[in-house]
Each structure stands twice: as structure tokens, then as C-alpha cells.
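Structure record follows, encoded as C-alpha cells.
Missing here is one protein chain; the remaining ones are kept as they sit in the complex.
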Amino acid sequence: MKLIGEKGVKRILMATAFSAISALLLIALFIINEGLPFIFKYGIKEFLFSSDWQPHLGKFGIYPMIVASLWVTLGAMIVGAPLGVAGALFLSEYVPKSVMNIIKPAIELLAAIPSVVYGFIGVMVLAPIIRENFGGPGLSLLAASIILGIMILPTVISISIDSILAVPQSYREGSLALGATTWQTIHMVTVKASRSGIIASIILGMGRAIGETMAVIMVAGNSVNIPHSPLDSVRTLTANIALEMSYATGLHRQALFATGVILFIVIIILNSIASVAIRKRMVKR
Amino acid sequence: MNIKFHIQDLNFYFNNEKVLKGINFEIPANKILGIIGPSGSGKTTFLRALNRMNDLETGTRIEGKILLDGEDIYNSDYDVVALRKKVGMVFAMPVPLPMSIYENVVYGPRLSGNNDKTRLDELVEKSLTAAYLWDEVKDRLKTSGMRLSGGQQQRLCLARVLAMEPEAILLDEPSSGLDPISTAKIEDALTELKKEYTIILVTNNTKQAARVADNTAFFLMGELIEIGSTGQIFTTPGKIETNDYITGRFG
Partner (left out) sequence: MRIHPRYTQRGAVAVLGGATVLTLMILVFIIVFILEKGLPVINLKFLTSNPEDMGRAGGIFPTLIGTILLPLLAIIIATPLGIFTSVYLSEYTKENKVTRIIRFGTDCLAGIPSIIFGLFGYIFFVITLGFGWSILSGGLTLAVMILPTIIRTSEEAIRAVPKSYREVSFSLGATSWQTVKKVILPNALPGIVTGIMLSVGRSIGETAAVIFTAGSSLRIPDSLFDSTRTMAVHFYILAREGISAENAYGTAATLIIAVLMVNLSAYWLMNRFISKRS
């Protein structure tokens, strides 16, 4: 280090600091480079709005996959958001801190379970239940929504808890001193105050749900069609890429990269919104 | 009489607010200068200007010069790291680094590349003795510095500075959190140390300045109101503000 001197050290550190943004640019560059020409060649309208996905005939309409991704994400939100926020509220407001300090990491363990394991459980446990009780193939939009909803729970709970705990104790005390119950304080004061953080956690969860691949491949059924009921088999954008990438060539492969471009853009937008909300809140604290 | 620091037309700005206004005076070597004044008068800002610790904050700007042994320390060529080795600082809250007592004391010397064990051992004993701490810790040099009492920690911080073999020592309200016995020990140490070092002591406690300082400077609202020998300041102050502060009319 003496050879390099302080200025040298600073330069090296500065160079490494750009590694993250360089990687991001590199990723964007290569994905876009592979995918964008296709979109222009094929036509973005056809690509996004045609329901005709038959690669061997040169047809690359991803509309059914877009619809599937949207429904699956919506379903995941319906399952995961209320459950997550409810859990977060319970853990922050009703449970003593010592207990919370054990349970919160336990829930974060849910995040550590590999997505393929979630998918497997979906196949072996959830799909049969759906098939027997509701009909259909079991491997369905419903199954995917439930599994994804569970998968985003740790994200929603963790970030919501942080947000709820950041609400100053004086707010709660003021409300309780006026004779409110804990629940009244929660829904009239605390939730309002931590709203932006909770919403940010849900948006981040949305981002995860849209980008999830392995679990969805295993439980959603993977038929290319526009779903008419939650029991239908669907194929999401991510599943489409993963399933066909291994044997796709030429135009077909480019179409898959183009799908990746769409995904990339959507997720970057979602995550930017969420990150801005979270960082703003953290700085305020 | 040797002059250690020359302060010339010093103005200091924090985010465009002028916090030190037109400071001009000399600090003699090998004497203790006490700086007194109410909170917010700029005493600490002034002290931290002497070893450029203010550089660590954002939005600071300086006009004028501070000469140490005739050289302007704010000159762009001046080596700040070397400055801080020459001018050491003891902070208001004792901050032992999370290491052993021994490692705390040798932290500074090690930075300069001094790794000779014998030399370091000598330095540790000499510094801890001069800080009136050696007898209390000599048998547990390897234990953590964080286990000491508040008064001991502060003397450890003093020893840490002494191990750098500086020329001047700046102390920012060093005994504000300490009990009278620890305070007395630090004051005794300073009285001994001025023989070798120039000492500048900022204190909120006027009586401490009266006990220990050779000269006293009174700061108010960023200005140097008056400076003189301690005896003169406390018995026959020239300015009415000085008199009012010392007699407790405000503060």
C-alpha cells in the first residue's frame, strides 16, 4: 500500500465502486443488443399483442405470456400482500421485541428456501389439492399465485416491519393516551404513517413475483393460452424464456431475448419506484 | 518567549454562516492557554481549526491564516497528516478505540511505521505515566480499553496523544463528564506536561481555567473578546463582557 499511496488507493476504490453500475450497463447492453433488433424487425405491436406463439412457424406473439405474468403477479399480490402486512403489523405492534427478534429471522428464512423447492412443494402438495377440490389440471394460475404469494412474504413482512418500527413511538403514545385501543391506533395512526414503506415493500414483492422463474415453471402448467379462469394452465414470460432457451436458435432465440428486454424494463421501473420510496424514508429517519 | 501559534485575521464559515470573526492573537509555547466562553461561542470550532479537524465536516470555509512555527497550516501544500501528528487532540467524550490499552496507545506510532517492540513498550510506559495512568493499568495492558472507568478512559486518550510525541496538545472540555478526582488527575497531568508541550484547553468551567491555565482567552459569539494572563483576566478583566461571564451574569 505504501507503494501506491493514498491517492492511488482512492483511485482503485473509485474504480471498484463503479463495478455495480458497470455490470448493470453491461447486462442492459447485451440483453438489449440481442433482443432489440428482433423487436424492430418483427414489429413491436405484433410481438406484444399477438396471441400466436409458434416459433417453428416464425410466429412470436407473447400476449398470452404477458397476460399470464400479470395475472400471476396480481394473484401473488392478493395472497401475499394482506398476509404479509398483517404479519408485519402483528409482529411489530402486538408482540414483545424479544419474540419478534426470533420470529423475524425465522420468516426471513423463508426467503432462503430455493425457488425450486417451492415449486416442488407446489407440484406435490398444492396442485393435487386444487385438482381434487376445484378441478382443472392442478398445475395452474391459482397454484402459481399461491406459491408466489408465499415466496414474496419475507420481502413484504421484513420491509413493512422496518417501516412500521420507524414510526415514532410518540405517535402511538399520543393515540393511546386519548383512549384508543392498540388496533385503533394501528389502523388510524401507525399504518398511515408507515404507508409509503409498506407500499414500497409490496412493489418490491411485485418485482420479485414478475421475475420468478423456476417455481412458476413447475406449477403453472406452461400452456400458451390466455387464461379464462384461475384453474387454467398458463405460461409466464419468465417461464417462456427458461423453457425454450435451451433449444432456441436464430430468430427464436432473439425473440426470447426480446422478452427478456421487456421484463428487464418493467422490473427496473418497478424497483426504481420502490427503491426511491425506501431510501427517502430511510434518510428521513 | 516563544510563539507556537500565530492566528491572523481568522474568519471561519460553516455553510456560509460566519462562526469565527476576525480572530487575531498569539499562543505562546510551553504554556497552558485556557479558552472560556458560553456554549456556541466558537471555542470548539476554533480549537478544531488548529489541527484542521474541521476539514472532516462538509461546508466549511476559512479566511486568514493560522501559523504553526511560522508556517500557514491551511496552505494547500501543508501536510495535514503530519499536522495532526504534531498537534494532538483529546475530545470531550472519552473514546477508547475497541482494542487493548496497549494497542490504543501505540495506534498513532504504528501509523508512522514504528513497529519496534522495545521502542513501543517504552513509549507506552512513558505516555501512560505522563497521563497519570500507568500505575493503574500496568498489569493489564492487554485488556480492552473499553473496560476502564470514564476518568481512566480519558487519561488513556491523553496517553494516546502523548505517544505521538506531539508539540502541542488540544483538549476540548476533557473533564466535562468526569468526577472531581479524575478531573484533578488530568489537571495535574497538564500542569506537568506544559513543560514539554504547548497546551490549549477549551473549558466550560471557568474555575478549571483559573486553576490550571497560564493565559486565558474569552470567546463570545465567534469573537475573541479578551486575552491575557489568567490572573489578570480573573481579577481585573478589561472588558465588561468578560467580567459578566466570569461573575456568572450569563453563561
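Each chain gets a letter, A and B, in the order it is written, and its residues are counted from 1.
Note that a contact is a pair of C-beta atoms (placed from the backbone, for glycine too) under 8 Å apart; a residue touches a chain by one contact, two chains touch by 3 or more.
If you're wondering where the values come from, they're calculated on a predicted model, not measured in any experiment.
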item: Contact partner of the left-out chain, one of A:I44, A:I78 or A:L109; value: A:L109
item: Positions on chain B contacted by the hidden chain, ascending; value: 51, 53, 56, 58, 81-85, 88-89, 91, 93, 95, 97-98, 107-108, 111-112, 157, 160-161, 164
item: Where the unshown chain meets chain A, residue by residue; value: 1, 6, 9-10, 12-14, 16-21, 23-27, 30-31, 34, 82-84, 86-87, 89-91, 94, 103, 105-107, 109-110, 112-121, 123, 125, 150, 153, 157, 180-184, 186-187, 204, 207-208, 210-214, 217-218, 238, 241-242, 245-246, 256-257, 260, 263-264, 267-268, 270-272, 274-275, 279
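The working rule: only the chains that are shown with their structure count from here on.
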item: Chain centre separation in whole Å, for chain B relative to chain A (CA means); value: 55
